[in-house]
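Pasting a structure here, questions to come.
The complex is shown incomplete by one protein chain, all other protein chains being positioned as in the whole.
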Amino acid sequence: MSDARLKWLLLPAGLFVLAVYAWPTLGLFRNAFNETGPTGAMVETWSLKTTAEVLADSFTFELTLNSLWLSLSATLLALALSYPVALFLFRTNSRFRGLLAVVAIMPMLISGVVRVFGWLAILGDRGLVNSLAQSFGLITAPMKLVFNWTGVTIGLAESIMPYMILALLAGFGQLDRTLEEASRSLGATPMRTFLRVTLPLSLPALALAAGLGFVLSMSAYITPKLLGGGRVFVLATEIFEQATTNTNWPVASVLAIYTLVLLLLLLAASNLAARGLKR
Amino acid sequence: MSYLELSGLQKRYRDAVAVDDVSLSVEKGEAVALLGPSGCGKTTTLRMLAGLVDPDRGAIRLDGAEVTRLPAHKRNMGYVFQSYALFPHLSVARNVGFGLEERRVAKAEIARRVVEALAMVRLSGLDQRRPRELSGGQQQRVALARSLVIRPSVLLLDESLSNLDAKLRDTMRHEIRSIQRSLGITTLFVTHDQVEALTMCDRIAVMHRGRIAQIGSPEDIYERPATRFVAEFVGRANALPATRDAEGRVVLWGERLPVAAPAGGEFDLFVRPQRIRILPISEPVADGMARVTGKVLRSVFVGDHVEVLVEGAAGQIQVELQSGTALPQEGAEVALVWRARDTLPFPRETA
Partner (left out) sequence: MPTRRLVLQAGLATVAAPALVRAQSSLSGTITLMSYAGIFQDNYTKAVVEPFQQAHPGVKVNYVPGGTSAQMVGSARAQKADPQVDVTIMDVTTSSIGNSEGLFEKLTPAEFPVLNELLPEARAAGGDYGPAVTFDHLVLVYDAALQPPLAKLADLWRPDLKGLLAVSAPPNIQGLALTAMVEKMEGGDHRKSIDAAIRKLKALAPSVSTFEPNPDGYSLILNGVVKVATGWNARSQLYADQTGGKIAALLPPEGSVFQINTINLTAGSKNRAAAAAFVNYALSQPAQKAFTERMFYAPTNGKAQIDPKAIARTAAAPESRARMIDLDWNEVLKVRDQWNNRWRREVVAAR
């Protein structure tokens, strides 16, 4: 097929995106130019007042740092946990490989809300972890594992893991068992082989997975909301809060656009970095 | 005791025996080919030697020391992979220096030996390239240099030439052989290509179904195949169903041949096409020669030789003549003549 005719293949998706994404996004842009009156009423106008206020508010900066920090720590934790799993799945000749892969991405099939309540049962003051630790006499008072940053980081890491495992498997193209055998035959210990061959060759996959995990974490809302106990303020929760509790659509819109721009910049940066890695 | 001793090696996989029982002695400086069709266990044997596969049974001794369970990185074996397995993220120089870096050799020493190794494989000046910027032949040389630079106890080559085109393969064959000879390095060479085995090695071990069918010099293997499989696999041969007459003499196409019949049941005679001459039907033959007659079915000029197919009373015989000789007329009645000692009788396989 010629390139010109190939383009038609993009038409259905293009129309779909236009209808469900571009149109609402336009509404978002419109609201960002509105203002909010002193009692919360929305004032329809065309002004940059809301944008200026949001950008000048030090809390916006705080939220940004929080979002970045949360996304970074959740992504790194998830990456550390996903990488061995993905390597195993990539390598194994087990006849259960298909089943194991499904188990690894199973959390994707479960509603986020259900997962979060699962974590409450595990990480709560009287949850599994604390009960076990107390029954073994490791601790006397329960550890605070949930309704704080720790809980959100753990829950978020778990929720992005399936996506990262899939991204890693997709990105492992260059990883070839023979290269590791070559390394070992040349005198490198398994550890050195991992450091000198496996890891460097996994870098494109790791970058891909980390980028995906980071974007997902930045936009995650349910986990910070439900596991944060009201202590974890990030951009996504603030957008929701402004839109649905404060009825402040202009501020919510400005924050949403701000987050979108932030993510686009981060994606561009990670693309550049990935291109550098491939060289 | 030989420099390298494999004794009773066995490796089973879930549902198949890859290597059944392999024993082999290799002298220092010797080049031995493991020749066989795919699935015969030759690569598994090589990988057991390198420590990449653990044998289920048997032992490997190198220079008197048992290395059967030694991990790969402690064996000091140079392994050249079929796919070359060059590290795509490292330059040619870093690839070649890899083993030396792992051996904590001083930087200056590494640099010197890398240059030396690249010169040996005639790749000087390409040291900063990435593997994917090299041609297949160049990658092959890098892989060879990388394995040689660590001064391995044994060099292991796994189908190392199979990814190259015919012409390049020919060149590399000779280069590797001359490097191997000049370094005096003990070499094991896995191949399914008999020309490679015949031209590059001091001895050939022909493998069949996880066992060694025959070990010997290239000439032994070619001229005196020990089993029907070896005769069939190495070189080309006519397999001619023959019978015994009342006196127990061998009869082919109604002619008695001065050949000793093997004991037992049905058998075939193996005759290499190049060993057969085509003579006019009237020409007499000397003693010790086998002779049958037939009609020329087809003659084909193939360049360096001529292939002639002759049909006789009970089948066909393929003859290979040197080019330059006159093409026999199709349909002509001819006599096929060969030395009786070039006839190898093997019992017919029942399987």
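First chain written, first letter: the chains are A and B, and each begins at residue 1.
We take it that a contact is a pair of C-beta atoms (placed from the backbone, for glycine too) under 8 Å apart; a residue touches a chain by one contact, two chains touch by 3 or more.
Keep in mind the model is a prediction, meaning the values are calculated, not measured.
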List the shown chains that the missing chain touches in the full complex.
A
Please identify which residue in A:Thr39, A:Asn93 or A:Ser111 touches the non-displayed chain.
A:Thr39
For the full complex, which residue in A:Phe29, A:Phe59 or A:Phe96 touches the chain that was left out?
A:Phe59
For the chain not shown, which residue from A:Phe33, A:Phe88, A:Phe194 or A:Phe233 touches it across the whole complex?
A:Phe233
The one residue from A:Met161, A:Ala243 or A:Ile257 touching the chain left out of view is A:Ala243
Those residues of chain A that touch the unshown chain are 37-42, 59, 120, 124-126, 142, 144, 147, 225-226, 228-231, 233, 241, 243-247, 249
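Simple rule for what comes next: only the chains that are shown with their structure count from here on.
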Rounded to a whole Å, what is the gap between the Cα centroids of chain A and chain B?
56
Could you pull out which chain B residues touch chain A in their complex?
50-52, 71-79, 81, 83, 85-89, 98-99, 102-103, 146-147, 150
Taking the touch rule as given, give the residues of chain A at its contact with chain B in the complex, in rising order.
174, 176, 178-179, 181-190, 192-193, 196-197, 200-201
